[in-house]
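Reading through the structure tokens given below for one structure.
A protein chain is absent from this complex, but the other protein chains hold their places.
So that you can tell them apart, the chains are marked A, B and C in the order they are listed, and the count of residues begins at 1 in each.
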Amino acid sequence: MAQDVLNALTLGSLYLLFALGMSLAWGTIGILNFAHGSILMFSAFSAYLVVREVALSMPVLLLIGAAVGAVLSLLVQVLAFEPIQRRAKDHRQAELQILVGGIGIAIIPLAIAQHITSSVPFGYSGGTFRVDTYDLGFVRISNVQIVTLVAAFGLAAAIGWWLKAARPGLALRGIGVDPEVSSLMGVDRRRLALLTMAVAGALAGLAGVLLTYYLGSIAPETGDAFLLKAFAAIILGGVGSIAGVVLGAVILAGIETFVLVTTSGTWAPAIAFGVIFLMLLVRPNGLLGRQEVRRT
Amino acid sequence: MLQIDDLHVRYATAEAVRGVSASATPGRITLVLGANGAGKSSTLRAAAGLVTPHAGRVTLEGRDVTGLAPHKIVRHGMVLVPEGRRVFAPLSVEENLVLGGYTATREKSAEVLAQVYEMFPILGQRRAGAAGLLSGGEQQMLAFGRALMSSPRVIMLDEPSMGLAPTMVESVLGAVRGMADAGIAVLLVEQNAEMGLEIADEVVAMARGEVVFSGPAEQARSNASVLLAFLGEAALVE
Amino acid sequence: MNSGSRIGRRKALGSAGALLLAVGLAACSSPSDSSSGSGSGGSGGGGEGLPDTVTLMAINGLTGPVAFAGTNAQKGYDLAVEQVEADGLLGDTTIEIEYKDSAASAQEAASFASQAITDQKYTAILGPSASAQSTAISPLVDQAGIPTVYVQSGSEGVVTGDYTFRLTPPAASYFDIAGDYVEAQGVKTASVLFNSGNPTLVQLGQDSVPALAEDHGFEVVSTAGVEATQQDFTTPTSQIAGDDPDAAFLMVQGPQYPVAITQLRQAGYDGVLVGMSAAGAGNLSSAGEDAAGFVWPTNFTADQEGESSQAFVDAYREKYGEDPNNYAAEAYDAVWFIARGLAEADSADRTALQEGLAAVAADGFSGAQGDITFDGNDARVPGVLVQWDGSREVPLSTDGS
Partner (left out) sequence: MNQWYLSHEILIQGTFISLLLALSIQVPLRAGVFSFAGIGSYAIGAYTAAILTIREQVAPVVAIGAGVLIAAAAGYLLALLVARLSGLYLGMATIAFSLFLGVLATNGGDLTGGATGLFGALSTLTTAHVITITVLVLVALAASERGSFGRRVDAVREDPQLAVSMGIDVNRVRRRVFVISGALGACAGGMNTLLRTTVSPETVGFHLVVTALTMIIVGGALSWAGAAIGAVIFTWLPSVLQFVGEWQLLVYGIVVAIAAVYVPNGLLGLLQEGWRRLRRRGRRLPAGGASVAAAPVAEDPEEKLAALGGPTAEARS
């Protein structure tokens, strides 16, 4: 039982790491980035390309992953999403175009990674970090599990605090409510949008490297598999609320773990879809979402 | 202080503002009158940088700010209080105000915040509550306070009395007068001409995107019926 | 020295081909008897009934998620074409393969198939390796009457008529070779983890393992399904670790293997681990030492015994400088199968080739996968049990010793 809870928390922390950046960008600057999974994968993949040549430690790989993720995310923002927002005739059209653009862009890193790896999983066995497992009697926990848990919940707390207390965080929330008035308050929306995308990308990069450590290896297609799960977690918790994402990720992982433990698991894939659908019907703002969700 | 010269604003199919000129000077209220669709809001939005003017000039204290991005114009000392108040509803009252002082330093912001609370005590009482829970009049006060947080030298108000109860309208316009008395240049767009004329120093009347009258408020007040008739006729044409 | 040994092998293969041809003739009572007489005249010289070039269309996922299978199959095809030519089985006739990339699209695959059907230049099709693409092709080719030889495509509905053949034996057909090993390890209880999105894996997990349990006296204590693309196996693996059975059967997709094994070991499970053929082809390398001792039955491994298998492996190593995997071996066998069918039919006519292939299938032949027999049009091999020793796969004898 204790092990199941720990497992659910770990799975939840993986969803969280992935969903955090996505939720941040969506809830504030209104960008639902469908290339997020691809960015996560490609950051982890870049770290793999480096570690294949040089044996590096975990912190260095995490840095590489975060840097690659931030750069990719910025590129996507500057080359795709900014032009879309500049040209779109209204908000709804921009949303749709960003969605499709993200889907299209996501194919590009995927194609490159698939080509180099032939879709064979890659891992960091070339690095210096080794996985150890500790048996605490009532649960078994590995060092990478601890890192993942601490990183996910720690980063969520840090971002939550930043949004709440720091002035740029406040400005970002303002943009989430009313971008135009925010700029009337002197907020440079473009700069904050770039900052947000960079942070989201860096989070995706971190998540990718941690995920690869935690799972042992990931495949080029792994990023996409997390996309809809992360989306379910965001919807469950509520768009624009960091506490909501944390709650959503943990609850989703909890339900999935429960179903896996109590059934043969063939219905497990349906849970995320069920959660998305039911939440949107019953409470579109999510458990902790603000009342005024942008619903254009 | 604020000088708008021969401004033209064009949208996809129509020219909303055609050669409008207006100005606002410290301590005085310039009232812009006009029917729906006369181009008042467009003039303000263009001056604030929300839309790019097609032609013309906007200068602030002699500096050309035409076509600058809105967040830059704020830094030049001019702020727009948009139509419909548009407070950040889910954010707390205080967060709204702090965001208003985004361009100021932390110390300056704290100082002005205290002044705003003094000016609008109700905001101080509700500082931790969500802005969306305030009444319409209170929200308008918050919008004023938020605009004042950047210590502007020019303030543009787009229909502050819209949708408010008559008693609220009076206190809102009182607050507008107060801002001008504090030495700020005020450009006020108001549909409620009679109330507006009571506090205005200068009047600009617009119809179909053009200025049809411009002059001191006394002159407008003395010819109020003529002016109103003209505006009414213009409104019919619209 | 190298070239000397190659000539020797060629001879061996050539005579093997001739022998098969003769056997085929003896067994054959089809209308092609008369023409095959002339074919037999040139056991090393080929038949007059064949054109200079026989063109095959290979529809394969060369890009996309199944690219790994597709590109390796391509190597196997190419090697076999070279060997057939050198062998002289078809005389002066050469086989030419045109490659079409169906990526991951059943529609693309079906479209290429219909191009092959319409264009009389193509004698046969080497089919795609993904079941979803193959099931879309089978009704077309059966109706149009163009022989089609698949590799992989383990699903039902692929080998449906006279014209569809499959050179990859279903994993379930040789899965029982794991039984003796498991029994020798003293396994009394077992857990099963299977991918619920893949028909082959579902069948193995839900039918083959329980059947094995019945035959070899162990009990399946738990069965869990995972999603098609699942990457986190923490919950099922710690459940298995909690149940602590003697053995765990992992029936998942290639990329899932290193993850599942690593997590199972991290969960503290140290029992016997058994998988299926998807664990091969280098998929375990990223798990490294964690996967040491992992055992799976497969249709082919580079170090398996048998003359025909080793001849293939040697030639492959020489040509590509690497060990062949099962995808390459199956593809290699597929081309040899068609070549033998062509020799049998002594004609590039599609109907004649189908009869030739049926005759070859009736007799079976020795190829990269060992001694291949057929159940109808569907290949069967004895299979080989292999073990991951931490860095590479090595064959085990099936009794587990």
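Points to keep in mind about this one:
Criterion: a residue touches a chain if its C-beta (ideal position, glycine included) is under 8 Å from a C-beta of that chain, and two chains touch if they have at least 3 such contacts.
The shown structure was predicted, so the numbers you read here are calculated from the model rather than taken from an experiment.
Across A:88, A:131 or A:287, the single residue that touches the chain missing here is A:88.
For the options C:168, C:196 or C:347, the residue in contact with the chain missing from this view is C:196.
Here one chain is not drawn; of A:16, A:41, A:56 or A:80, the residue touching it is A:80.
Even with one chain removed from view, chain A keeps its contact list with that chain: residues 32, 79-80, 82-97, 99-101, 103-108, 110-112, 114-115, 179-180, 183, 188-190, 228, 231-232, 235, 266-267, 269-270, 272-274, 276-277, 280-281, 284, 293-296. Although one chain is not displayed, chain C still touches it through residues 62-64, 67, 100-101, 103-108, 110-111, 113-115, 117-119, 131-132, 135-136, 139-140, 155-157, 160, 196-199, 202, 228.
FYI, only the chains that are shown with their structure count from here on.
Of all chains shown, the one whose average CA position lies nearest the global CA mean is A. Measuring from the averaged C-alpha position of chain A to that of chain C gives a distance of 39 Å.
In chain A, no residue touches two or more other chains. Touching of two or more other chains is recorded for no residue of chain C.
Against chain A, the residues of chain C that register as touching in their complex are 63-68, 71, 196-197, 223-232, 234-236, 238-239, 241-242, 254-255, 258-259, 262-263, 266-268, 282-283, 286-288, 290. Here chain B touches chain A in the complex through residues 48, 50, 69-71, 74-75, 79-80, 82, 86, 88-91, 95, 98-100, 102-103, 132, 146, 150, going by the rule given at the top. The residues of chain A lying in touch with chain C in their complex are 3-4, 7-8, 10-11, 14, 111, 114-115, 118-123, 125, 131, 133, 135, 140, 142, 211, 215-219, 221-222, 224-226, 256-257, 260-261, 264-266, 268-269.
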